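Working notes, structure below.
Removed: one protein chain of the complex. Kept in place: all other protein chains.
Chain lettering (A and B) follows the sequence in which the chains are written, and residue indices restart at 1 in each chain.
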Amino acid sequence: MKPIRNIMAGVVMGFAASMVAMPVVAETPANMLVIANRIDDITTLDPAESFEFAGSDVSRNVYGKLVNFDPLDLGAGYGPDLAESWTVSDDGKTITFTMRDGVKFHSGNPVRAEDAAWSLQRAVILNKTPSFILTQFGFTAENAMDMIKAEGNTVSITTDKRYATSFVLNCLTSTIGGIVDKEVAMANEADGDMGNIWLKTNTAGSGAYSLVNWKPNESVTLQSNPDFYLGAPAMERVVVRHVQESSTQRLMLERGDIDVARNLNPDDVAGIAGADGVEVDSALRGRLMYISLNQKHPELSKPKVIEAVKYLVDYEGMQNSFLKGQYVIHQNFLPATYLGAVEENPFTLNIEKAKALLAEAGVEGLEIEVGVREAQERIEIAQSLQNTFGQAGIKLNITVGTAKQILGRYRARELDMYMGAWGPDYPDPHTNAGTFAYNPDNSDEAGATGLLAWRNAWDTGGLTAKVAAAVEEGDRDVRSKMYADIQSEFRDIAPFAILYQKIEQTGRAASVANLDLGGAITAVSYWKVTK
Amino acid sequence: MAVVENNGKGRRWSPLSSPAVILTFKTLGSIIVTMLGLAFITFVIGRVMPIDPVLSIVGEQASKSTYDDAYAALGLDKPIIVQFFIYIWDVMHGDFGTSLLTARPVVDDLIRRFPATLELATLGTIMGVTLGVPLGVLAAVNKGSWFDQIARVVALVGYSMPIFWLGLMGLLVFYGILGWVGGPGRVDIFYADIVPSVTGMILLDSMLDGNWDVFWNAMSHIILPATILGYYSLAYISRMTRSFMLEQMSAEYITTARVKGLPERTVIWGHAFKNILVQLITVIALSYANLLEGSVLTEIIFSWPGIGSYITTALLSADMNAVLGGTIVVGLVFVLLNIFSDLLYRVFDPRAK
Partner (left out) sequence: MMETNMQKQTLRDWLLTDTPTSRRHARYAAAYSGWLTLKSNTMAMVGLGILLLLLFMAAFAPLLAPMDPFVQNLGGRLQPIGADGHILGTDSLGRDLLSRVIYGSRITLYIVTLVALIAPIVGLLVGTVAGYTGGIVDAVLMRITDIFLAFPRLVLALAFVAALGAGIENAVLAISLTAWPPYARIARAETLTIRNSDYIAAVKLQGAGAMRIITKHIWPLCISSLIVRVTLDMAGVILAAAGLGFLGLGAQPPSPEWGAMISEGRKFILDHWWVATVPGLAIFTVSLGFNLLGDGLRDVLDPKEGGHS
């Protein structure tokens, strides 16, 4: 089943690399991009279901969407992709997209309005993890067929209320907006699953690449689409290899076995600085590191204690040492580059002030537990916190566990304190506002485990209404100001201390150009890469 | 031929009661009971664990309704015993369920991952045997000499070294600095999937296919982890060989053979060594089993897609179908190897009854 081309490439390379006794310096072929990344979080490739980082990296390159980001100009925001243009109805509730002509799926089938409508409908009906991105507009399994309609070569979607158009379109750029080849998917349907099982391990898209195979925890291989409507990509093959250790990725990069290493830690980045033929790119990503306090705890719900905690973090110390180059201080819940993001970072380490606040609150001898996922930098941050908290008389006990262990307890509202990260789901400010500062029902029964405010039993002190208003505001500038105000208030009263925003440092062979990681708003794009 | 009394109706011969058949049945029975017990314990652990398998599929940011749907789809709402019997029933039909993490049937995953570990453990054991046995014999024969001391130290060092540290160092030195061996993974990417997968073991498959480029490339990748595992195997095997040989060497018949004037080489290899073969094979089988199940850390360091890392990753996400499948396979091999050793003993060593 292997294309002849690759066997030929393999034989030629094999000839070159067949001397085992001599130092093996493998060089990757000029038309192949080899990336080392941790891809053990991929559990499915179905765009209606895929929600993990590595999965969205694949999806973005395989599936086209109605509107999409241009990897060479992320700042411009979304632009036309499979939809050539769109109009908004007067009442603001219906958006009608006109499909682009002449685009084909990898199977050869034409991309029609019907495929677009069906893809969005199925995302709603299947009700998988990311479906909330669409169902928040009032789509349900019952009304999906009516609210999302295809007519001729147009697709129209009708939301339950008037929302900011930018909001709706931003949501359509996320993974769940991927347009699937309906004919192929239905041909592989089983038990009315709309192709879900088959699409977990196969793809049927129209993007720059198609999937060759996905070997879980080993590799993902993509093959270029020569008929891609924006022009065939320079890299005919993209292979993402799973390599767990940063030091191993670095070794492989230095030896030329890979072109890109995506999980280098700060020390390895420092280690390859200045090495021949290797460069390091730094790009802001959307991930935020934060700590949160469970408001069910009698002491941790006191306002002065909340304030004190924000002064007990060694922001600078950590940023300049073990987080160097990978995280930058950011104390607001909207990542930089998002609409409405602000740059005020008022908190610094101040043990004395914290002690005074704690004394005012009448807190002595406090001992709390913090839950942390088993990841190197998080454990180090937690230990630093242990240190600084200890200086103010708070004993912090660290419980390290796997993601599933800790998250389970967090979602059950069982942890005193949580230290972890949050990645945005779609490139609109509501994605974070709607979880950090939004909690319509704070009771245990509500079970709103998807909302961070709920997980910490915080009723948001009135911010819920402000967030709800901001998502409906049609004027961009007004909307932006609303988020600035919300974040300002959040900084003061919320039992959250936002600590850092992630910078992804990528080690790259110097010959590789135009590799865009997606900034804070989207995933990686391969189709503009050249070597 | 076995003879059986039968309620006074006279003697009847039944082939079913010959000793060999009885033994086979008893062995089969004990295998089945052991495997069932293994499966049950693993099953209970999985259901008791505080890790939430549903979260593994739906992710941390899912809504309650998505979560509930997934929960019911996994059948987690039924009582444990019922779930267990459903599982066993499926297994007997060859259905090990679907892995939550890889989204494909566990059987497929096992077919993919198990040969990788098998290949590694086999190569490691071969190294351990070819180097360890002669080392042990020579150490025993030259007991007390510097050779013996060195051999013992080498073995002891092998026993005492944390394998993950040795692996990291090995990778750094032999791949990173010297470039003598291939890096992590089983083959370089351009060799992946070129030879048809017959056994799943790339070395064998490439030999069968006659594709020597792939063979040498795969060898360059496997040599380092296999050597490290081989060192452990060597440590164990050489130590056991030495102690078995010492037992033999102090026996009377050896002295007799020497007095008779037989050349020393025949005394050692023809007599003493022959007598330890059974014990030695048992030890080798045990060592092989140990390598199979102990390769987890090696697999993590060398990005080796084997069954050890498969089970571990699955365990930490409560992907119980995968854990059960993997444990049953490894456990089965273990049990079979043990039975093989027991049988050898029974057949060749009349003292052990």
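FYI, a residue touches a chain if its C-beta (ideal position, glycine included) is under 8 Å from a C-beta of that chain, and two chains touch if they have at least 3 such contacts.
Quick caveat, the model's predicted, so the values are computed rather than measured.
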Checked against the full complex, the residue among B:M161, B:L262 or B:L344 that touches the missing chain is B:M161
Among A:T158, A:Q405, A:T460 or A:Q487, contact with the omitted chain is made only by A:Q405
Answer key for A:E299, A:E380 or A:E414 versus the chain not shown reads A:E380
Where chain B meets the chain that is not shown, the residues are 30, 33-35, 37-38, 41-42, 45, 48-51, 143, 149, 152, 156-157, 159-165, 168-169, 172, 176, 243, 246-247, 250, 292-294, 296-297, 308, 311-312, 315-316, 318, 323, 326-327, 330-331, 334-335, 338
Contact residues on chain A toward the hidden chain run 245-247, 250-251, 265, 267-268, 270-271, 314, 317-318, 320-322, 374, 376, 379-380, 382-384, 386-387, 398-402, 405
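The rule is short, and it goes like this: only the chains that are shown with their structure count from here on.
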In whole angstrom, the CA-centroid distance of chain A from chain B equals 40
Contacts from chain A onto chain B in the complex sit at residues 2, 6-7, 9-11, 13-15, 17-18, 20, 23-26, 28-29, 32, 34, 40, 43-44, 51-52, 127-129, 131-132, 197, 200-201, 213, 215-219, 221, 239, 241-245, 247-248, 251-252, 254-255, 257, 402-405, 407-409, 411, 425, 435, 447-450
The answer for chain B against chain A in the complex is residues 50-53, 55-67, 69, 99-104, 109, 112, 168, 171-172, 175-176, 178-185, 188-194, 212-214, 216-217, 219-220, 300-301, 303, 305, 309-310, 313, 316-318
